[in-house]
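Have a look at the structure below before the remarks.
Here the complex is missing one protein chain, while the rest keep their positions.
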Amino acid sequence: MVSGGVSDPFARRRTAAADAAIIGLMAEASRRARILVLYHSTSGNTKLMADLVAAGAASVPETEVRLREVAEAAADDLVWCDGVAVGSPTCMGTISWQMKRFWDETARPLWPTIEGKLGCAFSSCGGIAGGGELTCLALLAVLMNYGLLTFGIPDYVAPGRTLHYGAVCAGRPRDDADREACQRLGRRLAEWVQTLILGRPEHAPQAATYSRCT
Amino acid sequence: MVSGGVSDPFARRRTAAADAAIIGLMAEASRRARILVLYHSTSGNTKLMADLVAAGAASVPETEVRLREVAEAAADDLVWCDGVAVGSPTCMGTISWQMKRFWDETARPLWPTIEGKLGCAFSSCGGIAGGGELTCLALLAVLMNYGLLTFGIPDYVAPGRTLHYGAVCAGRPRDDADREACQRLGRRLAEWVQTLILGRPEHAPQAATYSRCT
Amino acid sequence: MVSGGVSDPFARRRTAAADAAIIGLMAEASRRARILVLYHSTSGNTKLMADLVAAGAASVPETEVRLREVAEAAADDLVWCDGVAVGSPTCMGTISWQMKRFWDETARPLWPTIEGKLGCAFSSCGGIAGGGELTCLALLAVLMNYGLLTFGIPDYVAPGRTLHYGAVCAGRPRDDADREACQRLGRRLAEWVQTLILGRPEHAPQAATYSRCT
Partner (left out) sequence: MVSGGVSDPFARRRTAAADAAIIGLMAEASRRARILVLYHSTSGNTKLMADLVAAGAASVPETEVRLREVAEAAADDLVWCDGVAVGSPTCMGTISWQMKRFWDETARPLWPTIEGKLGCAFSSCGGIAGGGELTCLALLAVLMNYGLLTFGIPDYVAPGRTLHYGAVCAGRPRDDADREACQRLGRRLAEWVQTLILGRPEHAPQAATYSRCT
């Protein structure tokens, strides 16, 4: 396969990107993890979730968190971060058009230069079995399209309450399990960034001292 | 959230797992990346894909590859690996029952101790638009359930040929693009393992010297 | 597009199928709707759901219901029915291998002769946000592969409780909303079969006298 030259969006960024990647990754032994919590909210419910996700990420040492509403987020926020938690209301079973527009238009010039970052998802939906899981999986597919590595969470935050493909609330976060699910998502994102991007295995979830299964 | 004690599958593995994770991650500066290619094949088509995925992984320096047919694979193969590429024929729009049984039964005792490894997917289906993408996404969801980080691939291996959620062939790998898609998947898996698990950014795809977009 | 002859699974069933379809549809003015509830259950939770789905279907006048555990179900049960509700536990984020094997092997000789029937899905999973929606959607994709028409349900059975892609319970059906969700699914299946397959619009959900949104 010969180089695609002008038509190759990877090629035209290669030398600079490679240098940046290598130098960057080697130089970052001492810097903080950078977590972006990017959300859209119509009723305010997904915003409440986003606040909790951000708090969970911030609970991990050496972690810096940016919380951005989608209308105010910029492509640079994605460039900045090591990992992103994306939250959207479930609208008719999938991502809201406002959040989708961000990935179709605002973020598009970055494709695929943000690859190798980590990503996860959360959603508020009208009801249990109302599409929150589908929205999370659709968000993860968008992130995979951009080359991010995505994850869900095996933990149970209460009996019968988990977040295997991202955190989901029916409406606003309502009880301890809802709140813990959102915080756990942010915390896990920061933990994986610390472990995999910044090379600090002491933050791996395998080393967690909090209960991961209630 | 108080520790779940006996009922907490994480808790009963915590001390040992944490020690192993930290010591393991710190000690592995010099070891090879370990890639598992796990597949099920009925017609032989997914096996042909698996061979190519394995070859792609093996093309990355310092990488060891295990190729396992699902009936012969053991839970230990998952424990051994840093990253896994899972291949299943598309059967009626999703994972074959034989591959599903592996994750429902063979791998189950491991849940969730294999978290933090990397995973990707491939599938042979009866035809284009026949469910290969859905099978890949279902496989990735299974891996996310186990706590793996999963990814797709932004690259184009030929005009109009990509593998954004995993490599898909209609039938057997038939032309250069099909073959390159399978190899690219294995190569990328090894590259991400080198970069993220073993801390060797010189293998990051951002530094690739091959064309990533034709 | 010239007829595919021997290689065309549709062709070799065409004349008989067409005759059967036309004669069958015209002759059935007075017969009962035939609903199959097909389930797999490991813990017994999905069986409890299946019982409720069957009861919901049976509550629609002129409806006959067959309840079949997957190990005892035969391809003929699919041939017999006008509509099917398929239930599987959520195992690692999607259909259990036992239910998948039914569609990969037992039902396979029927492909695609059962097209035009109606189908819906239900699942018991380990927890909320644990994959129940994904399992339902995967089941619907299997049914679509076979040519069935599939549906979800807009209704809310309690505040914050719906079944937009099928009925989902965390564990066993636990409260009135869980039970109503399962019954509503079976009832709706029978209603759509009455309306669309048997031409009896008096059973359409638009004419329902029960509350469809609490």
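Letters are used for the chains, namely A, B and C, taken in the order the chains are written, and counting of residues starts over at 1 for each.
The rule is short, and it goes like this: contacts are C-beta pairs under 8 Å (C-beta built on N, C-alpha and C of every residue); 3 or more make two chains touch, one makes a residue touch a chain.
Not measured: the values here are computed from a predicted model.
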Chains in view that touch the one left out, judged over the entire complex: A, B, C
Identified contact with the non-displayed chain, of B:10, B:102 or B:156: B:156
Of C:39, C:102 or C:165, the one touching the omitted chain in the full complex: C:165
Sites on chain A contacted by the missing partner chain, in the whole complex: 91-98, 100-101, 103-105, 108, 111, 131, 134, 138, 141-142, 144-146
Positions on chain B contacted by the hidden chain, ascending: 93, 126-134, 136-137, 156, 159-168, 170-171, 181
Contact footprint on chain C, counting only the chain that is left out: 1-4, 7-11, 14, 17-18, 20-22, 24-26, 111-113, 115-116, 118, 137, 140-141, 144-155, 157, 164-165, 180, 192, 195-197, 199, 201-202, 204-214
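Assume only the chains that are shown with their structure count from here on.
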Per Cα centroids, the chain farthest from chain B: C
Euclidean distance of C-alpha centroids - chain A vs chain B, Å: 21
Centroid distance [mean C-alpha coordinates] between chain C and chain A, Å: 35
Distance between chain centroids, defined by C-alpha means - chain B, chain C (Å): 33
Residues of chain A touching at least two other chains: 137, 164-165
